[in-house]
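A single structure is presented below for examination.
As you look at this complex, bear in mind that one protein chain is not there, while each of the others sits in place.
Chains: A and B, in written order; residue numbering restarts at 1 for each.
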Amino acid sequence: MSETVILSIRGVSKSFGGLKALVDLSFDVRQGEIYGIIGPNGSGKTTLINCVTGFVRPDSGRVFFRDKEITRLPAHKIARLGVTRTFQIMRPYYTLPAYKNLIVPLWSPRAKRHGGWRGGGKHGDRDTVAIDILEEIGFERDSRVPYKLAATLPTGYQKRLELARCMALRPDVVFCDEVFSGLSMSEIAGMIPLIEKLKMDGVTLIMVEHRLRELFRVADTVMALNFGEKIAEGDYTEVIEDKQVKEAYLGKEGV
Amino acid sequence: MEKTRRERVDRGLKARTEGIYAVSSFEEIIYLVGPRLVLIAGILLLPLILEIAPYWKRVVNIMCVYAILALAFDFLANYVGLVCLGGALFVGVGGYLAAIFNVYLSCPFYLSIPLASVCGAALCTVLILPCLPLRGVYFAIVTLMYPILFSRIIEALNILGGTNGISGIDSFPGEYIEEYAIIVAMLAALFSMRRLVSQDVGLVLRGVKDNDQSIRASGINVTAMKSLAVFIAALMGCFGGAYIAHLYMWAGLSLFALDFSIIPIAAVVMGGGGTLIGAVIGCFILVPLSEFLRFFGAFRIVIYCVILTAFIVLKSEGLMVYLQRKYHQFERVVKV
Partner (left out) sequence: MEIVVYGVINSLVLALMSLGFALVYSISRLPNFAHGALYVAAGYMVWLLLHGAGLPYGVSIVLGIIATSLVGALIYRFIIMRIRGMEISEIIGTYAIGLAIIEGLRWGGLRGMTYTLPVFIPGSTDALGATVDYQRLVIVGAGLLTFILLFLFTKLTRIGLALRGIAQDERAAMMLGIDSDRTALISLALGSGLAGFAAVLLLPLGNIVVEQGYNVLIFAVAVCIVGGLGSWSGTIIASFIIGFAQILTETFISTHFVMVVALIAIIVTLLIRPSGIFGKQKQLEERV
């Protein structure tokens, strides 16, 4: 983990009608770190991901990736630059085998440029690469799992498939939108080594999470949001002791 | 009393043809290849068979044109999620361009048809481009509008021949070229579309239909993909229009007629959306039917629409899916 800032968010605001989803939000993410974002429901976490990755246009503010401004770029261009995201509600190709779901990201221009494999257009190339990626992400290679229909995969594998979709692009930054949600303890235990492996490969992870204990095991820095504003940032031990954070989660009476 | 239920089971023959052993016996080879052979051979032989009824040879030609249009509609609607309500736009543009190339620019037919197809496709794609980044309903609206507007404009401004159209287009040098050109074109379109949708690019296009946010997140420009799909469909449609212009040696307002928009839709819905072959089969049924209905004038469109609506409302899966099921599976009653 280096000290260089890879992603910089400056003063981003977004309102939907009367609802202020993000209010003048600013933070930096250092290269190679795992940056956690926490906050109660409705605090603007998913809107933040949408604004940074180009799915929603922020009303004001700027976003910089490696010191280049990416604020108003369309989503696909931002993904091509290396900033990817997972979706909370995954919709894989249900009737296709798991590895076929990776054909789409492998077909994109970024995969062709960075992947180290050539686009070709022959079935064989992309299919093999897809299986390789799945193995990296934790699907047992020689088992039937990569070939199972995506609809029949258990949630843990579906989440991995979603991550694999990002990994196929060989990204620099991955926004993980609640990857731990809906998983059992053992499935989470299986995901953590994967996260750590990604970090070791140099990928910067920004994880929006509700499962605080699991997040704190891996996160280097944590930021807390409430009603679209940043209320705390720093090491997780500081953040969970912060009075505003406690109030946000537990309410004034609970503190 | 014994309870029974119906069960559908794959035929033994189908199960045996699923792996490498498919080539181990004639029976299996015929099972796999048979339908395709029948289709191809049947169509290729049709003009020869119809020597006894020459009028119907022209019907076959028109049938193939509609089949190409229906393939384009099926591709756009069921593989990319764009419902094209105005196939007549492509036909009209292709036909008039072919007339321009042939009559005003003196290109021979083997140049005017390809040129009209490509230029027409480019023009149509540009015309449709503004609505591509938006939701599907805008595409439907815009494609619905264009053929109606173009025919009104041509009529009102009396350009491009006005209501008289452009005549004097060369016909094909030989009868067999006339017939087989379109038949070969249709078979080529059918098999290349099938190939296209099973390629990786086809998967991307299907993603554009089902889950375009995920496609964007993978770094693919969805609007560019849609433009590509529209271009391919327009290419097919304009080719059909150019062919018709040379077939009738005339290009007129009727190229923008509703028939070219509605018959492909009805054919696809009848034949089974998403199967591609269903589109062709639907045309093979509807176009001869339209010949019989010619007597009724505008009523035939009502009939197409009624058939269309019936199939949609009854949520029928289409003829092709039904036939495939019958071919691959059989039903039996089983005790519960």
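A few notes on this one:
Going forward, a residue touches a chain if its C-beta (ideal position, glycine included) is under 8 Å from a C-beta of that chain, and two chains touch if they have at least 3 such contacts.
No experiment lies behind these values; they were computed from the predicted model shown.
From the options A:6, A:37 or A:56, the residue with contact to the chain not on display is A:56. If you put the hidden chain back, the residue from B:69, B:99, B:116 or B:131 that touches it is B:131. Looking at B:81, B:95 or B:318, the residue that reaches the missing chain in the full complex is B:81. The residue touching the chain not shown here, chosen from A:65, A:87, A:107 or A:139, is A:87. Residues 77-78, 81, 83, 85, 130-131, 133-138, 140-142, 144-146, 148-149, 152-153, 156-157, 213, 258, 262, 265-266, 269, 296-299, 301-302, 304-306, 308-309, 312-313, 315 of subunit B touch the missing chain (whole complex, contact as defined above).
Here is the rule we use: only the chains that are shown with their structure count from here on.
Subunit B has its Cα centroid 42 Å from the Cα centroid of subunit A. Only residues 53, 55, 74-77, 79-80, 84-85, 87, 91, 93, 96, 100, 103-111, 121, 123, 126, 165-166, 168-169 of subunit A touch subunit B when the two sit together in their complex.
In the complex of the two chains, the subunit B residues touching subunit A come out as 199-201, 203-204, 206-207, 210-211, 213-222.
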